[in-house]
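Here's a structure for you.
Only one protein chain is missing; all other protein chains are in place.
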Amino acid sequence: MVEIIKIEHKPPWLVILNRFSGNKMGIVGTVLILCLIFVAIFAPLLEPYSYKEQNVEMISEPPSFSHLLGTDDFGRDLLSRTIRGARISFVVGVLSVAISVLIGIVIGCIAGFYGGVVDLVLTTIADLTWSMPAILIALLFVAIIGAGLESVIVAIGLSYWAQYARLVRGQILSLKSAVFIEATKSMGASDYVILFKHLLPNSISPVIVAATIGIGNAIVLEATLGFLGMGAQPPTPSWGAMMSNGTAYLFIAPWMIIFPGLAMMITVLGFNLFGDALIDIMDVKNRESI
Amino acid sequence: MTANIRNFLDVKDLSVSFDIRGGLFLRSIGTIKAVDHISFSVNKGEILGVVGESGCGKSTVARLLLRLIKPDTGSVTFNDVDILKMTKKEIRLQRRHMQMVFQDPYSAMDPRYTIFRSLCEPFQIQGVKLKKEEIRKKVDDLLELVGLNSEHGFAYPHELSGGQKQRADIARALALSPQFIILDEPTAALDVSVQAQIIKLLEGIRERLNLTFLFISHDLSLVSYFCHRVIVMYLGRIVEVISADLIGESPYHPYTKALIESIFETVPGQKKQLSTLEGEVPSPFNIPPGCSFASRCNYAQAICRKQTPVLKKTPDEGQMACHFPLKSMN
Partner (left out) sequence: MSFLKVSDLKVEFQVDKKTITPIENISFEMNEGEVLGMVGETGSGKSLTAHAIIGLSSLVGGKIGGRILFDNQDLLMLSEKNMQSIRGSQIAFIPQNPMTSLDPVYKVGDQIVEGLYKHTKINKRKAKQQVIELMGSLRIPKPESVFQQYPHQLSGGLKQRIVIAMGLCNNPRLLIADEPTTALDVTVQAQIMRLFKEMALERGIGLFLITHDLGVIAQVCDKVVVMYAGNMVESGDIETVFNTPKHPYTKALLGCIPHLGMKQGTLSAIDGNVPSVGTYPSGCRYHPRCMHSFSPCQNNIPELMQIESGNRVACHLFQEKNDC
């Protein structure tokens, strides 16, 4: 007779949550991300002025009580534009990564699961995409589709999928020969069941971690494209576009570059801290205890 | 040992080779003959052991029987049907009859599924038409059968001990009420006291459910205790088939004898001299011609390195493949 032990049931996500609460950097990152999300959602309520309202009398004013972050060369309130920029960065970051992850998962699954020639071809394509600078790919797409936020999202999404494909493929390759996969096969499971009910769910964790950091990268890339004039068109206040606009006024009204730059830095930092914490936690979870 | 008019499971001339590919363009750098034209049969209700060291092919045989790997030659006849010739659809149904318990309890279940969910899966995969409550009841019965309870069902694999995980694995193998279960080193990763628990569990289950087992292990003592008959394999070939009670006293093949001499008994000083077998299992890439054991055999002579010995029946109702067996064949 086997002892009946009271087992505390902790589903894997709860274990992660518990471990996460001990990671200080991770909490900082989470807080920053939550701030971003909050600002992004409630932007219209938070901005003191409309982001596109021009005020000819207040051109390039330094920070003051009425305009906490100053104004830009059109007299628009920088604080409002920076807040609105959060929404744009968030949308661009999340959507473009979503596209990358989706493409990456599909290709990674096919390459990992079927192997052989299919794998070779797909991996080569992924490597080619990986070796091309994301900016070039993005520029190419913008040149074809035209400038604007939508093209930027698609362009970024199409530039970064290779790493997710690699991750998924790697996990699937190593799990394919795992005992529980053999067991499922020996029960008569179809390829579909094995791939979608077992291989894929177990491959998602590294993708989530990479995606988190990827959002930070996407935001930076959007800013770069915006800086080059490829991204959001005026009056849409993407942080990159704002910084681009502000370069001409670097010595006269530096706040036009500083504040959107600062906002971007803090946002990306938040995502990176969160992602790093996740990496630490995943690693701990896989290691055996004493 | 019960004699049957028709064999429960008949394996004839089974073999499989693996092409090992490597290098830049995945060139073939060698072939491993993992299983080399083996034939044996399993009687209904018996526990047949398969014993051998690394590279002998015993795990590969298990996977061939379950059609997880495709063989190069041979037939596997189960209840008068060659399962190697079945269509995909027939195979799926066939899987209900033959199940496997795996070596590594630590990865035998999807780590993201509770034990309960893993145990429901066989029913889902086979499309068994039962209501949710009925499946739930079946799973509870299975858990009880292996000495677990619903508490364990709600747990995740990482929350259970090795022995408990192995019990869950056995429960899963029993889910579809198979007739034949292959156990691939089911206790190798377990402590000896847990191994004893699992063996006793298997003894009980086999009697209760009238099952037939193929028990694969590297542990000759365990196999001789638990099984009725034993197959000894070396480098992909069967070298001896012998009844379990006769192993200790009178094996025919020198390799079987070497395995026996490698056993460390728990009675001190019983063996004045530890095993005299030198060398190691040769690389499977370069199996020399003739008898694959000749390079390490103390009794090998010239003919052993030229001519591969064939399996012959022994007077004790076993089989052996050796030019110079240790006992007379009359």
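By letter and in written order, the chains are A and B; residue numbering begins at 1 in each of them.
Criterion: a contact is a pair of C-beta atoms (placed from the backbone, for glycine too) under 8 Å apart; a residue touches a chain by one contact, two chains touch by 3 or more.
Values in this document were obtained by computation on a predicted structure and should not be read as measured data.
Participant: Would you indicate which residue among B:Leu145, B:Ala196 or B:Ile287 is in contact with the undisplayed chain?
Facilitator: B:Ala196
Participant: Using the document's definition of touch, tell me which of B:Ser75, B:Ser221 or B:Ser295 contacts the absent chain.
Facilitator: Once the missing chain is taken into account, the touching residue is B:Ser221.
Participant: To test your reading of the contact rule: which positions on subunit B touch the chain that is missing from view?
Facilitator: 53-54, 161-164, 191-197, 199-200, 203, 218-222, 224-226, 245, 247-249, 258-271, 274-275, 277-278, 280-281
Note that in this section only the chains that are shown with their structure count from here on.
Participant: Where the CA atoms of subunit A average out and where those of subunit B average out, how many Å apart are those spots?
Facilitator: Here the centre of subunit B sits 49 Å away from the centre of subunit A.
Participant: Which bits of subunit B are touching subunit A when the two form their complex?
Facilitator: My answer: residues 63, 66, 68, 91-93, 95-96, 99-100, 102-104, 107-112, 114, 118, 121-122, 125-126, 147-149, 151-152, 154-156, 159-160, 164, 167, 169, 172, 176, 197.
Participant: Looking at the complex, which residues from subunit A come into contact with subunit B?
Facilitator: Subunit A residues touching subunit B: 1-2, 4-12, 178-180, 182-189, 193, 198, 201-202.
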